[in-house]
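Here the complex is missing a single protein chain, while all its other protein chains stay put.
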Amino acid sequence: MVERRAKFDCIVVGGGHNGLACAAYLARAGRSVLVLEAAARLGGAAATREFAPGFRVSAGAHLLHQMPARLIDELQLERHGLRWAAQSMPTAALAAGAAPLLMDGERLDGPATPADVAAYQDFRSQMGRFAAALHPMLDSMPPRLGTDRWSDRLSLLGIGWRIRRLGRRDMRELLRIAGMNAYDLLTEHFSSTLLQGAFGFDAVLGSNFGPRAPGTVMTLLYRMAAQHGAGERGLALPAGGLGAVSDALAAAARAAGAEIRLAALVARVTVTNDRVTGVTLQSGESIAAGAVISSADPKSSLLGLLGPEHLDTSFVRRVHHLRTRGLAAKLHLALDGLPQFGGLPAAAGNARLLIAPGLDYIERAFNHSKYGEYSRAPALELTLPTVSDASLAPAGKHVLSAIVHYAPYELRGGWEQHRDAFVSGIIDTLEQYAPGLRGLVRASELLAPPDIEREFRIRGGHWHHADLALDQFFAVRPVPGATQHRTPLPGYFLCGAGCHPGGGVMGIAGRNAARQVIALADNA
Amino acid sequence: MGERSKPDVLIVGAGHNGLVAACYLARAGLKVQVLERNPYIGGAAVSRKLYGDFTYSNCSYVCSLLRPEIMRTLELPRFGLQIIPYDGGCTMMRDGGHLALYDNHDALRREIARHSKRDAEAYDRYARDVIRQCKFIKPLLMREPPDPTSFKPRDIRELLYLGGHFQRLGEARMYDTLRFWTMSAADFLDEYFESEIVKAHMAGSAIIGTALGPRSPGTAYVLLHHYMGDIDDTVGAWGFARGGMGAVTRSLAASLQASGGTIRTSAGVERILVRNGRSVGVALADGEEISARLVLSNMDVKRTFLNTVDSKELPEDFLRQVRNFKIRGSSGKLNIALDGLPSFPAIPVGSPSTRGDMHVTDTIEMMERAYDDWKEGAWSRAPYIDMLIPSQIDPTMAPDGKHYMSVFVQYCPYQLASGPWDAAKRKAFGDTVIDTIAQHSPDFKSLILHAEVRTPFDIENEVGLTEGNIFQGELTFDQLLFNRPIPGYAQYRTPLRGLYLCGSSTHPGGGVMGAPGANAARAVLRDLRLTGT
Partner (left out) sequence: MNEASDVGAHFKQPLLTTPFHERERALSQVDSFVPWAGYTTVDVFTNVGQEYFAVRNACSVYDLTPMVKYRIAGPDASRYLNRLVTRDLRKLKINRVSYCVWCNDAGHIIDDGTVFRLDENEYRLCTAERQLDWFLDSAIGFDVQISEVTEQIAALALQGPTSCAVLNKLGLAGVERLKPFEFGWFDSSGMRIMVSRTGFTGDLGYELWVDPLHAVALWDALMAAGRSRGIRAIGSRALNMVRIEAGFLLPNLDFVSAESSVRLGTSRSPLELGLAWLVDFEKGHFTGRRALLEQHRQGLKRQLVGLDIAGNKPATNALLYTDRSGSKEIGSVTSAVWSPTCKRNIALAMVEAPHFALGSTLWAEVYLSRELVWERRMCRAQVVDKPFFAPERRRVTPPGDY
């Protein structure tokens, strides 16, 4: 057992994008920082992996569209190696055996009535106004509820003011729709089922809900507000996959002086006199630090690394009840050629493709998951990264990356029993939209939620770490007692997707956690 | 009957909220006339003799939510209203087992402990949290929700009141409140209970009357809404109205008449007359016009503005919002005359359970699948039922030795995917429910003397509730408080001066509560400067 005596100002547990962003900001503020990553490579779920010989793919998220442009600039990620394979990518809502609907910014092309086109533009601009008003809420640390502190009250008032500034009409509409379900809202606006389905998919992506669930408009607004921060770049594909983002973040952190250690599994955080004073690795090595910031999910951070014996019962109960079961799977296909999606114009070859032809389609896909079954006809978000970035596959070969809804963490009968049938079902679905695709498949990899749990050490395999639902959102995320990146123990902080504003490759949680650590140290 | 001089206030619809509003206005000295389309009063709170000497509470069937302050102010007991409590309740299971709910705390604990020892004690925490939330919401029920976009002192004062009310809770309880308002009943119950049967029993009230499943966010609030009658710590808050639910509206009518108000039945209002943006009276179906200073509509917001007011008189934006207001038919009802008391082998002989609400849905999944059927435009193949035999407690409901059974059914769509409702489909729906009950009661079918089957379509036609929705609008959070029924018009007032809403479409929503009627009357009196509040 090695006792290493070096002491750091800060230890960041986990080298995912939030952990790295946190480390970079801390190091830039002059802190000595050590990042400890359990795996042999960085990035967590924002990594690029080789899933078949010569074929590489973004392991988790496969698009970058929510990371604030300001964060990319502040950390100079482009200087640290981030390049773009594609930007401002359009979205195509696919229809089986018919022309797709192509959404490219303001433009809507394809089988839509003039009324739908107009409604699309109105809806986009209204949601755009809402997103702009809400983005500061997403970008900054939420106030804490029920305190007497003026900073929290002012922060609440600020939110109220931003919403009021929308004007009476917009404000009323925002207050009405905020708690609504996407199904009702989208059928109010559009007659095209394809269009309804496309927005409906965005509303439920990464969540544990179907479009009829109240609260799904909130998740849609959330997504749009996050994208607002990304600015002009829109949907983008980093060259080399999402792993390139993590690499750039790591480079930025290192450049600022942070030390990063791989294959360093943290067994627990050390507690001395009711304060977190460092970590102990599985190897037995102990490392002291003034602050420990965990980018792991809340259950792992609080119940695993720290442990209930340092926490109060009701608090533990809350963390224990966090809904953290993932519902999305990731499918990677290595293809011998480029699949032909019917009716897709060549100019839209790099588009994000959606298979969600209608709200009822998504709702039916969701039905299965309620009973621990996988969707027979799943809703899918597809990218063909090799169209824009040939480096990801051998010459002439292609990669298809799909986010698959719904694939419940707890599958009746277990995943091993159903894995092949599920993959085959997804390929059947794809075949309906891209005839001949099955014949191109040379290799496949399915990451079901239990695989995501194992691979990326996220309990429940949920890429948001915890459901984005109204009771796990904003000022109460992840749970009261652990908001504002703090935990009940001084010296211990959270910076992962379990914090506000949640998952998606944003880096905001990491940045805000770093700011909080610094602010508290300055005030101490 | 009295002179035909111009009334001050006309109230469209003699449902319980219309009558409550009428009573308050008449007591304030206004000349009030209530107009009812049907030849009888009561709306959805009626007692009807449709077969022999049986009395059917053929729409609403228990009196749990009627605000005690209304009963007291309007002297309803003096005018004949008597609420009789019932105890018990149970869910019968498909495997022959059951879960009984007893009033006695210790008996209940041991009963739940048969299914889970942990749940038996978690029940106390559950009950505590429900009571805490009810106590939080209770003061909001009889208040007018503020308009958050307004700068009027009254609205700002109310908003501050709401904010302060919330802030005082402290972080942990604010969080609990948020959970209650936003979670699904299934997730919420998962935080307390491990046993499926316990969760299924508790989840029932989360779906009654709503077009949501137990896994839909927001259903924990519906659950709470149904508990609201439990909190007044007074005996007899929960129970049957003696003589059926019509006794509620009969006593209201008597109270109204004692204060000088009048009621005309078979007087269906065809149009609300509008002149210069102001409602000036109504036109009846036979062409008769009655003018009045003010009109209060007890009809739901859609029926009021889409059927009864000329759309030219309303802003297009408002109309669009009215059209978008969600009123969904999701419930059916069977009223059954029985030749004797059916047996339920799962329930021990002599148990009070059969004198309370009985259910047969023993898992959340079964309930959720019942909802899935509804989403596809079909009635549930294995429906959730809330079944009561009031004649065991109230001897006036059926001849001696015979019994009246009320069966509330969730889910039943207003529009079937297979085409319009007809007699054969109605019968098939009824048979589904009867077969469901018969699985738990071998002699049930042989005891049936008469069964009235009511689909949402029937309820709409008879009672006038759009889609037969019992709450006059879904109780989802986009339709509560200042959003109910329409953002900007949540204070009982409408775009037309002199026209008010007083039905369950308004805050705080449905159930035989009377709060919307009382709140609407208060808004009217304030506008007329007849009160200081």
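Observations on the model:
First chain written, first letter: the chains are A and B, and each begins at residue 1.
Keep this in mind: contacts are C-beta pairs under 8 Å (C-beta built on N, C-alpha and C of every residue); 3 or more make two chains touch, one makes a residue touch a chain.
Computed from a predicted model, the values in this text were never measured in an experiment.
One of A:E50, A:E106, A:D122 or A:D312 touches the chain omitted from the figure, and that residue is A:D312.
Checked against the full complex, the candidates B:N104, B:S266 or B:N461 give a single residue touching the omitted chain, namely B:N104. Within the set A:A267, A:L303 or A:L338, the residue that contacts the chain not displayed is A:L303.
The set of subunit A residues touching the chain not shown comprises 274, 303, 307-317, 320, 481, 488. The omitted chain makes contact with subunit B at the following residues, 88, 96-100, 102, 104, 106-111, 114, 117-118, 120-122, 124-125, 128, 131-132, 135, 168-170, 172-173, 343-353, 442-443.
One rule holds in what follows: only the chains that are shown with their structure count from here on.
Averaged Cα coordinates give subunit A a centre that lies 41 Å from the centre of subunit B. Those residues of subunit B that touch subunit A in the complex are listed here as 148-149, 167, 169-175, 178-179, 181-184, 187, 190-191, 212, 215-218, 317, 324, 326, 365, 368-369, 372, 375, 476-478, 482-483, 487-488. Contact residues of subunit A toward subunit B in the complex are 144-147, 164, 168-169, 171-173, 175-181, 184, 188, 209, 212-215, 314, 317-318, 321, 323, 363, 367, 370-371, 469-471, 476, 479-481.
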